[in-house]
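Every protein chain of the complex appears in place save one, which is left out.
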Amino acid sequence: MNNLFDKRPRLARSNKVVSLSEAIDEIRNGDVLMMGSFVDTRRPMAAAYEIVRQQKHNLILLAQCSLAEDIMVGAGCAIAWRGCYTGIATFGLSPATLRKTEAGKFFPDEIGHLDIIYGALAAMVGSPFVATRATLGSDVLNDQLDRNRILIDKAGNKAMIPKKKFELIEDPFYNQGLVKLLPAMPADAAIIHTQMAGEKGTARISGSLAFDHYFVHAARTVIVTTEQIVPEEYLRRDPNRNQIPCTAVDMVVEIPWGGHPSQVMGYYDTDIPFIRDYVLSARTDEGFERWVGEWILDVKSRDQYLDKLGASRLEGLRAADPQGYRSRS
Amino acid sequence: MKTSKVVSLKEAIQEVRDGDVILTGGIVENRRPVAASMEMVRQKKKNLVLIGTCSLSDDILVGGGCVEAYRGCYTSNGAFGISPNMKRRTEEGTIITDEIGHIDYCLGLMAGQAGLPFVASKTDIGTDVLNPAYDNLSKTAEVARDKTMLPNKKYVLMEDPFFGMGTIQLLPAIKLDVCICHVQMAGEEGTVRIDGSLTFDHLGALCAKKVIITAEQIVPESYIRQDPNRNCIPCTSVDMVVEVPWGAHPGQVYNCYDMDIPFLQEYAKMCATQEGFDKWAAQWIFNQNGHWDYLDKLGVSRLEKLRALPPYGYVPRNKGGVK
Partner (left out) sequence: MTKEYAKIGEYSAVEAMVCHSARFLANFDGKKGLIGTGLPLVASQLAKKLYSPNMIIFIETGQADANPQELAISIMDSRLTYGSSWQMGDPEGLYPLSRNEIDFGFIGGAQIDKYGNVNSTFIGGDYNKPAKRLAGTAGAVDIGVFAKTTVILMAHQKRRVCEFVDYLTTPGWMVKKWPEGTLVRREELGLQGGPSCFISSMGICKFNDDDKVMYLDKYFPGITLEQIKENTGFDIDVSRADEADHILVDEIRLLREEIDPLNIYKMR
């Protein structure tokens, strides 16, 4: 049996609760990395800042180059990407990703949104591939644009990347004609930000799960950053309400406002001016460097980051019950 | 204004057609749509192709002569022994069985709900599940009303072209005409909340052309939508909702009631013969007022003893709490 999907050797810790810097220490250069959730919601932003602070490099990103990823791309932490989306919603295209790609310093490999889901699903269930008609007829299958070879070259752990991007065969079961065999999409590491987690790693998400409930099983190392660590026993009173089992999680880090400037349902809403400022600044190398200096490199601690934002700004973002967001009206 | 999907049990079951490929939700003796099965026996459904497992709610269908073929992985009533009607019919050679593995069943439904024609797995490599002599898929397809619901082949072996995992098995999606689930709670538009194991229901309901939900209670749809993360089947996948309190008796429903052990033991004993099943059915199924007569015959005092205790969700054997 191929041990592709094996977890990395269990970290010799009796307690899964660690500091953010300890957790991010476990991310290795050249890792295939999945950052949880999507676009500007429940993003592991504090973790992305810490990756920049620790100057990781050669990371291969999965799924998207949106808010959390774009900062890592701009800071030179990531070298390539396999996914389906390089925008930050209404704030425009991901500025650093755009700049680096157009300069030939960053290598995107295009797949479809369903491909990501099916690839993660396959990795979650331990299947080497699944069959789908997704992306048939599109340039996703154009071999001139296929970067699979580059991904293999850049990956620290070559076994994470399939030998080829896809294969076409006739469906032998339901006469659907030509279908695409789509390889599993395992990751070296996944970093997920959640509303709540227990000290053993059980995690509870409100709102969209995005891909997180698949990727925590498709990754060999899983870091959960969370708004609040609550007693594990509390979460276990209603196991049906939990989305991530403790058995999938290697490390838990408590980071209040850890998703800022993205939104976290039930906790806070999107910091729109903050993201606008980022998108504007990151359009140029100089602007990006200035932004990273101000908000990441020159900020000594998480507490300092929060104080710099200020209580009145953050309180203005706090979500209200029962909707779980800050009403704009 | 959304229309209500609430119907009577009789109306719902009238939508099941002879020769349908069918899945009944829950597993073993937990959260099984027993009242729905009894109604299918009452309505004398024929030639059903049963998918998944053959335990309590399925075995009643087999005893009632509703099932001609079975594709699945489990034919037991757990602690109460091998499913008696299934066992008898199999040993007589009067029912078609086609064995698949438990993960086959999961992956088949997953493929079905995700719209994938097939997935790759190593799940049965080395076992008799792949034995061509035991492959009854084509016989099963002959029973089905719509032959295209079943794949052309049980599996195909090929080499993994991506990760060097060696010989793997291509496993076709599972398709369903009907999926019937019994759940704790449903809104009138069909949004479903399940407590305890979801078993296959969250996948089965998304695979099936027709989905019937029987629920312990129907609640206002607006109530169930206050916490969408806690719901398991979306209203968009549900066609009919029926309120059937105690609809899984004699099995258990987490947070509602525990299993009726003497009733299950009695069932296992009586169904060793067809005459025994017929006698049992005459007593419990063929009532004038269906499920309501069934409940009256059971009696309130018997049912109340089965009611689950919070926060455990079952009846602790040591009454007054778990030690």
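For reference, chains read A and B in written order, and residue numbers begin at 1 within each chain.
As a convention for this text, a residue touches a chain if its C-beta (ideal position, glycine included) is under 8 Å from a C-beta of that chain, and two chains touch if they have at least 3 such contacts.
Predicted, not measured: the structure shown is a model, and the values here were computed from it.
The chain omitted from view is touched by exactly one of B:Asn30, B:Ser57, B:Thr214 or B:Ser237, namely B:Asn30. When you scan B:Thr167, B:Gln217 or B:Thr273 for touch with the missing chain, the hit is B:Thr167.
Only one residue from B:Trp246, B:Tyr267 or B:Tyr314 touches the chain missing from this view: B:Tyr314.
Listed here are the subunit A residues that touch the chain not shown: 1-3, 5-7, 123-127, 198, 200-202, 217-218, 232, 235-237, 239-240, 242-248. Although one chain is not displayed, subunit B still touches it through residues 26-30, 53, 72-76, 78-79, 82, 86-87, 90-93, 96-97, 99-103, 105-107, 109-110, 121-134, 136, 157, 165-167, 195-203, 252-255, 258-259, 308, 311-314, 316-318, 322.
Definition applied: only the chains that are shown with their structure count from here on.
If each chain is reduced to the centroid of its CA atoms, subunit A and subunit B end up 37 Å from each other.
Residue ranges on subunit A touching subunit B, taken from their complex, read 1-2, 4, 117-118, 121-122, 125-133, 159, 162-164, 167, 171-176, 179, 181, 183-184, 205-207, 237, 240-241, 243, 322. Of all residues in subunit B, only 106-107, 110-111, 114-122, 148, 151-153, 156, 160-166, 168, 170, 172-173, 194-196, 226, 229-230, 232, 311 touch subunit A in the complex they form.
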